[in-house]
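Removed: one protein chain of the complex. Kept in place: all other protein chains.
Per-chain numbering from 1; labels A, B, C, D and E assigned in written order.
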Amino acid sequence: MGVHVRVVTPITSRGFRAASDFEGLLGAEDTVSHVEIDRGPASIECEYDEMLSVPDTVAKIVDAERDGADAVVIDCMGDPGLKAGRECVNIPVLGPCETSMNLACMLGNNYSVITVLKRLRGQFENQAKLFGAWEKFASVRAVDIPVLDLEQDPTGTRKTLTEQALVAVEEDGADVIIFGCTGMLGCAEAVREGLLARGYDIPVIDPVPATVRIAASLAASKLSHSKIAYELPPNKPVVGYDMPPLQGYLAAAE
Amino acid sequence: MGVHVRVVTPITSRGFRAASDFEGLLGAEDTVSHVEIDRGPASIECEYDEMLSVPDTVAKIVDAERDGADAVVIDCMGDPGLKAGRECVNIPVLGPCETSMNLACMLGNNYSVITVLKRLRGQFENQAKLFGAWEKFASVRAVDIPVLDLEQDPTGTRKTLTEQALVAVEEDGADVIIFGCTGMLGCAEAVREGLLARGYDIPVIDPVPATVRIAASLAASKLSHSKIAYELPPNKPVVGYDMPPLQGYLAAAE
Amino acid sequence: MGVHVRVVTPITSRGFRAASDFEGLLGAEDTVSHVEIDRGPASIECEYDEMLSVPDTVAKIVDAERDGADAVVIDCMGDPGLKAGRECVNIPVLGPCETSMNLACMLGNNYSVITVLKRLRGQFENQAKLFGAWEKFASVRAVDIPVLDLEQDPTGTRKTLTEQALVAVEEDGADVIIFGCTGMLGCAEAVREGLLARGYDIPVIDPVPATVRIAASLAASKLSHSKIAYELPPNKPVVGYDMPPLQGYLAAAE
Amino acid sequence: MGVHVRVVTPITSRGFRAASDFEGLLGAEDTVSHVEIDRGPASIECEYDEMLSVPDTVAKIVDAERDGADAVVIDCMGDPGLKAGRECVNIPVLGPCETSMNLACMLGNNYSVITVLKRLRGQFENQAKLFGAWEKFASVRAVDIPVLDLEQDPTGTRKTLTEQALVAVEEDGADVIIFGCTGMLGCAEAVREGLLARGYDIPVIDPVPATVRIAASLAASKLSHSKIAYELPPNKPVVGYDMPPLQGYLAAAE
Amino acid sequence: MGVHVRVVTPITSRGFRAASDFEGLLGAEDTVSHVEIDRGPASIECEYDEMLSVPDTVAKIVDAERDGADAVVIDCMGDPGLKAGRECVNIPVLGPCETSMNLACMLGNNYSVITVLKRLRGQFENQAKLFGAWEKFASVRAVDIPVLDLEQDPTGTRKTLTEQALVAVEEDGADVIIFGCTGMLGCAEAVREGLLARGYDIPVIDPVPATVRIAASLAASKLSHSKIAYELPPNKPVVGYDMPPLQGYLAAAE
Partner (left out) sequence: MGVHVRVVTPITSRGFRAASDFEGLLGAEDTVSHVEIDRGPASIECEYDEMLSVPDTVAKIVDAERDGADAVVIDCMGDPGLKAGRECVNIPVLGPCETSMNLACMLGNNYSVITVLKRLRGQFENQAKLFGAWEKFASVRAVDIPVLDLEQDPTGTRKTLTEQALVAVEEDGADVIIFGCTGMLGCAEAVREGLLARGYDIPVIDPVPATVRIAASLAASKLSHSKIAYELPPNKPVVGYDMPPLQGYLAAAE
């Protein structure tokens, strides 16, 4: 009687995620299922990309609940659709940015985010303010590699990530590192070792695996988001979007 | 040689705005033009509604710049599309929530937002945190009237707004009032008088007129948002949205 | 190949915890072991009690690592020994207060703590400030029942907890509830139902089960606290305490 | 039926301002009038100078209302007399520092102030805290030129301003620049171009023109400061100052 | 070889202070001297009054240093002239508001200010923000008695003060009380007893005696304010004020 976590990757590129990315994250009785969105951008690197990813991400979150998932994880550090998605369902919906920032608050005194592009600095600052994690925010550093190119030179990517993490530690005072793009999946061990080699024994949070596990924990604890904070949307006409019916409306109609 | 401000109403209901709503806001040489979105929700009362309004709102912001507007005002207190819209254009894009909250910081010590529904409290708290206006935030109070019903009983609406504004002043310590829904347009004078009758001589910010005038001021001052904060989105494939080409891409292609 | 979480109950009363309290929290392959401290107060209800509980709590944390535990959970909402304990070991050490407050930041906009005694208000405020969770802190409410009396009238305790949680929601604006004493273990479902009956569908965090699961998640993710933030203590003479040798000293001596 | 904005320059040096400084700021029907104070310091470069400028600045603010002005702008980035002046009148009184800082919050994520002397750093920090603009405050940088010498080498001044703005952007993370002295009037375009030449397309706020326009906007919107926050002073004996009678006293006497 | 503390009462009313007010505050070898200002308002109850009190208060601070005082205390909770005064001299200058707020941070978790008039709420909030004491600020409560009437009915004043202090404790969560007007001198014991009679054993700070003693302590510790934060004003022409020459100018001229 395990837990079922659905991961929604909010981009339309295919091949960004493999089934193997989620293997072994949870226990033998648990399930991690995975979908990508059908409408939206090829990757998410700014507010514009993000807003185009949101409507179908929310639709996939609604689908997940209908499919019997016990929790949903959004596979992007912009946490697109987090708030709207939570309004639509009763199961917990987690964003890797909100989750990682709050974990970071538990693991050290000051955390930095190492992301793909410098332009995302403001977005991470804003997210830290929204997520109640601003008090321990140290900095954002970027490797200057577009999301879809992270995989092209895995060794180079790990090396640059380590370099920027070192800058965060030595210049910005970070004692916890968060990856600022879910495309960096799998690089945490290398970066942690790189930091250790320089004498810094600190956690490096790989957001998606950590968030999938926290999602499973919340589901097991029967904890979901507050429905005062995330009330079911009022039913009303919508033009131009074919959104799935919300379970809440169906329940109310019975 | 006046200024042209474009107002984008991010809902698909028709009749919510009349041309007369913007008459006389600016000088004789200036123009206020107005469009509504074609795809999205009938009204905006939660995060779900808001995310469905954003893509076409951003498209209309792009159109506005192409049409020669000098500034854009988004006609909703959720400021939908504010950040993504700013990435796409060079003219200033203003949200009435961000603008009103920063004006409120200039007019008194503690401001409250009087909005339609109680459920919006969290959204306004979050916006205050994002907009650098949290330090003077006092409270959110709600009249419990859906957006599209505000006009049904204008006298009752004004009365209830005044009552909630009084609660904000007397219980929450507010000394400035902001309307928390652009559908309350035109009620500020009545509420201000109601407060005056109780001995409270304080500003009541009607967000859209105030924001249109600030937008014109910024345009006249040749001030627009920071392109470090709001860089042009990278060009990439998008599935399922027919967004207008960004001027920046066209310029770069030349 | 499961995870082993050690729970340390930092009081000298016996019978406060039963083995059954931890049954079923983790998967079939995982272990939750439990110890109490041998030197310290009968219960923890103030800073004085807490400081007397810390030295042996830290000793038990050191023991836990030596015994092969993968993570430690301190069973008291004062999180006694959290920081000193982390300095001594490499496995993650979690306090239920820090963990619950950061979870609360992920589940809603404003959380309240319902604790045993009013006098603890300042301690929870201080903890929220330390744990990077102050921005969403709403209030502390108390049931006015000493820790060791919570079990005397379980029905009465649940009823009073529900009443105070309602006050937190209706007067303080809370949308998430955290129990402020680990002696309230097992009451969350009743309180959640009591709130639901009043129309409030919000999470009620039972700190110990939630923290045990998060501890297991961190261990599975190979995440521990930062050793920049929590460096191994320097070796030096100590008078009057028979503390266990730290693994780090032994390792260094090799 | 235009708007009349009165600018009060709170120093006793003559020749610091020319009528041409305000030409073209507002529409054809509007008026910008200008006065200097008669008692006070030659320039304002510290708290001592500022306090000596305040009494006559407030007198001039009272005069402005009696003269029929619709709004007042204080022409100094210390905003001398802002709070006392507001107590005395009903028309909006704006300080360029408060106004620019709140505008900066609307234009980017982090703003810096480029001022004349390093010693003013603390004053700007304090003002940001008072004006509800601390959350986006990045830094203060100084050109090390006394106020009255800014005009001596206009080209040198623009060059140094640009250099310090670059430091603010590159070292302090600023994405909006505010001039920290109203004596820098007219330099914004040059600094903005200098930054553009280095690839930084960001707003440079020239405080006085921006504030005059915002003042006109507020007057047109019938918005003034809160009289709860800025209540009319109680009438009482004053020794050694020949302050103009407050309109409010005259009204009350009728 | 005692310490000499000069108290400057920044109002022109005579009889507000008696020599006996300062008797016994310091040791037998120490001196407390006292002056009132000659130009300014009869009492200070708003920003307008305060700005009129500042120039002569600063002159008296300069005089104090020239007279050989070791420290200065400004006798008003608006701390008028605090910053400008510090620029002019090298001896420590203390304001009772700044001092009391920082003492309150050391004595409890949340402090409230009980002042004369409700209108002062904003001023105290602003001072708490400036003085680094905002994090523990609970509220302002007022007795609604003008400054110069506090002495008319001493028993009534003490009774009302106690009532408002009780409101601060019971409704606002205060655990430390600060008097918000130096005219309340001598009432602390009565209020403290009134609170004790209701079961609240908390400190009631009588600002002037406390500040005089802290000033003496600082002088004894050879601690004064930072001259980076409070640099000597640049020498320049001033019209209409007959300020005493600053020691710093004289020293520089030698």
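In the analysis below, contacts are C-beta pairs under 8 Å (C-beta built on N, C-alpha and C of every residue); 3 or more make two chains touch, one makes a residue touch a chain.
Computed from a predicted structure; not experimentally measured.
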| item | value |
| --- | --- |
| Displayed chains contacting the withheld chain | A, C, D, E |
| Option touching the unshown chain, where D:39, D:60, D:121 or D:192 are the choices | D:121 |
| Sole residue of E:21, E:70 or E:98 that reaches the chain not shown, by the stated touch rule | E:98 |
| Footprint left on subunit C by the chain that the document does not show | 12, 38-43, 45-52, 54-56, 58, 81, 83-84, 86-88, 119, 122, 126, 129-130, 146, 228-231, 233-234, 236-241, 243 |
| Absent-chain interface as seen on subunit A, which is shown | 108-110, 135, 173, 175 |
| Touch list for subunit D against the chain that is not drawn | 121-122, 125-126, 129 |
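By our rule, only the chains that are shown with their structure count from here on.
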| item | value |
| --- | --- |
| Per Cα centroids, the chain farthest from subunit D | C |
| Distance from the mean Cα position of subunit E to that of subunit A, given in whole angstrom | 52 |
| Multi-partner residues of subunit E (at least 2 other chains) | 122, 126, 129 |
| Category of the chain touch graph - line, ring, star, complete, other | other |
| Interchain contacts, given as pairs of chains that touch | A-B, A-C, A-D, B-C, B-D, B-E, C-E, D-E |
